[in-house]
Structures are given as structure tokens and as C-alpha cells.
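Only one structure is covered here, and it is reproduced in the block below.
A single protein chain has been omitted; all remaining protein chains appear in their positions.
Up next, subunit A:
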Amino acid sequence: MKVWNLLIVGAGPAGLNAAIAAAGEGLKVKIIDEFNRIGGRLLGQLHQEPNGEWWNGIDVANRLHEKAITLGVKIESGVSVYDLEQSEFGWKVYTSEGMEKTEKLLLATGATEVPTPIPGWTIPGVMSIGAAQVMGNVHRVKPGNTCVIIGANVLSIAIANELRLCGVEVKEIVISQPNSSLTHSGTPEKVMESLLQLTHLAPSVLLRQAGRVAKYIHPSLAVKFYPKNGMNILDIPIKIKTAATEIIGDKKVKGVKTVNIRSNGEIIPNTERITEADFVCIAGGLAPLPELAALTSCEFKFVHELGGHIPLHSERMETNEPNLFVAGNITGVESAKVAMAQGTVAGLTIASEIKGNKKHSDSAIEEALLTVRKEREEALIQFQPNIARARELIYQQFELDWKAESPKRSIS
């Protein structure tokens, strides 16, 4: 049975670009993805860039897919990886189609959505915002004619616009109930703060408008003057002073019950209202998907800015586990372009370990690292503030724990 030089789990932007970089250096590479199409979360993405051009994720995915195939990468879709095991040659990878052997293993499994449970969220017709994105943009199925989105963040605003382009009437974006242990976004003030921070670099009309109310003033003031009836962004009212308390319906969603709230999250009495809708989207945020790494003895860190638990890793995408690498959203939630750039770094790092031609590869890796930093700085969508700083700390921690001294294992 063949032993691959590199096996990659996940055919999103990170996995595809890693494969392209590694195969470009002459490695025998295979990618496995459980979805039936290649491209990961790219497939759902459609937004306008600062220069006015459209970012069409499906086109990007097709381009990367073709390039990988041309370089001889073997790609399998519709296959899940369910277990991993260290072995003398590297890794045994267990999939729904049998076992694969590989010297090096790259986990590029992306991110998952975190729901915000609210009464009624189990009624048919309630879905995550990402599910609505996939239905509309990937499967070309309109989830309904009218919708309410619960959760005001950069992703929900972007996807609201995509739904609008699909012909859905997005009646309103409201926030989830504050003062509950379920939400991380919290009071209108907190929501405003994150929206403002997230949009300071975002020059597209869509995202800039969210921050426009108060680009240069304090969030608390911005909330104070934020209109009770919300602000319209491309005809979609964003109401950060309205909170959803319950989703109503029996066999099918009928609508969302809301109340008005003050800046500090306090409910204003007698403001209960029902907004009818065919379907309801919950936008609770994203978290890295580290399942496979968690089956190994990889060290983990919880980093709020990066979306949750991530495998500790170096800037070159190594983990403390020999022959195990990570790239893309599993290392922290960021936009597709950052994931692509990280993929290149991982592919080159792995090629350099296998080929052992350090001189040649070091300069290529340095260049790829610069691209990651540049993409991060210029990213249109930033899921959390202070990502760059949080990443620096992770790289330092890795050097401290795993590089500084031998023996390799630190006890902490």
C-alpha cells in the first residue's frame, strides 16, 4: 500500500493551497474532504471587494482545484476521516473508505458555527446562518421568502446581503438576548463595540456602513444615538437595540418574538413584538474545528480572539506532535485569503522537512509568511479584534514550550 508524502484533511482554501505548494515542490499529495464538492467554505462566499470586484468563492475554489489536479494532487471528496494513529512511517489515517498511510499529516478542517440557543430554536425552519448560506449559494435552494436573523456580527451582515441577492426579504437583524450566559456578544454596547472594531478596516459599502454611525466616537455614545428602529444597510434593518426572546411556531417557524432593550441590555417594558418570517437564522459566531487534533497528544490553547480552542502551533504551522501540521481556520477563525496564505506556508514547511533542502525553502517560507501577515492586515472580514496580537502570543508560547529546550516535552 502506498505511503503518501503528505495527506491533507480538508479541501478548503487552506488545504488546497497547501497541496499546491507541496506538490509544486515534488511531494506526492492526497486531499480528503467529506463534503461532496471541493472548496470548503469558499463555496458559499460571495462579496464585493474594496476595489469593487466581486469575490466569488466558487470561482476561486474551481481555480485552486484545477491547479492542484494539474500538479498531480489526488483529491477525494465525500470521504470522512474519523480517526488517526501515529506509526513508524508517520500516520495512519482512518477514513470511511479505508485506511491511508502518510509521512506527514495536515489538518485543514476549518471552523464550525456556534449556536445561540433560544426558546424555539429546535422548530423546523430555524437554521444557522451558515446553513442558509450553503442552501442559497451552494445548493441554489432558496430557504424561504422572508427571514429574521438573530445575531448582529460581520458574518451575519455579509450573509444577509447574500440572501438578499437570492431574492430573500431579510426583515431584520436583531441581537440575541443579552445578560444570558449563552451569548458572548452581550449588550447592545458590546455588539456595537465589536461591529465598530470589525469594520474599521472594511472599505466595502456593505461593511463600512455598519461602522459609519460612529467611526470616531466611543461605542457607548454610538449606541446612545443608534436609532431604535435600526439602521438600514442595503435595505436590511440592523437593530442592535432589539433582542429576540423566543422563536415561535409549532410544526414550522412562524416568526420571532422580540423586545426593545437599553444600551446596557435592560429590557424596556411593554415593547414585545412579533416579526413574522418563513425561516429564522441564528448567527452565534464561529469556532475552530479541532476534533482530529484532539485525538492526538497535541497541546491546546483557548484563545478568544481566534474563536476558541486551537492546537498550539508555530508560525510555520507545526504542532508539538511529530509530523502533524495545521493550517486555515483550525488555527483561528479568519477570512479565506488568510487561510490560503497559511496553506502555502504549511505546504512549504512540510516539503522542506521531507526534502531537507533548507536553504532553498527557508526563503520561500519567509516570503509566504509575509503574505499571511499582509492578508491578515488587509482582510475585509475580521471575525474578532486583535487577531494579529493573539497569534503572536501563540507562536511565542510554542517556541517556549516546544522549541527552547530538549527534551521536547515540557510538563506544565
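The rule is simple: a contact is a pair of C-beta atoms (placed from the backbone, for glycine too) under 8 Å apart; a residue touches a chain by one contact, two chains touch by 3 or more; residues count from 1.
Just so it is clear, contacts and distances are computed from a predicted model.
Q: As a check of understanding, state which of "Iron chelate uptake ABC transporter family permease subunit", "(2Fe-2S)-binding protein", "PqqA peptide cyclase" or "NAD(P)/FAD-dependent oxidoreductase" is the UniProt name of the chain not shown.
A: This omitted chain is identified in its UniProt record as "(2Fe-2S)-binding protein".
Q: Pick out which of A:262, A:301 or A:355 touches the chain that's been left out of the picture.
A: A:301
Q: Out of A:46, A:287, A:333 or A:387, which residue would touch the omitted chain in the full complex?
A: A:287
Q: Spell out, residue by residue, where the missing chain touches subunit A.
A: Touching the missing chain: residues 1, 34, 80-83, 94, 96-99, 112, 114-122, 180-182, 184, 245-246, 287, 290-292, 294-295, 300-302, 308-309.
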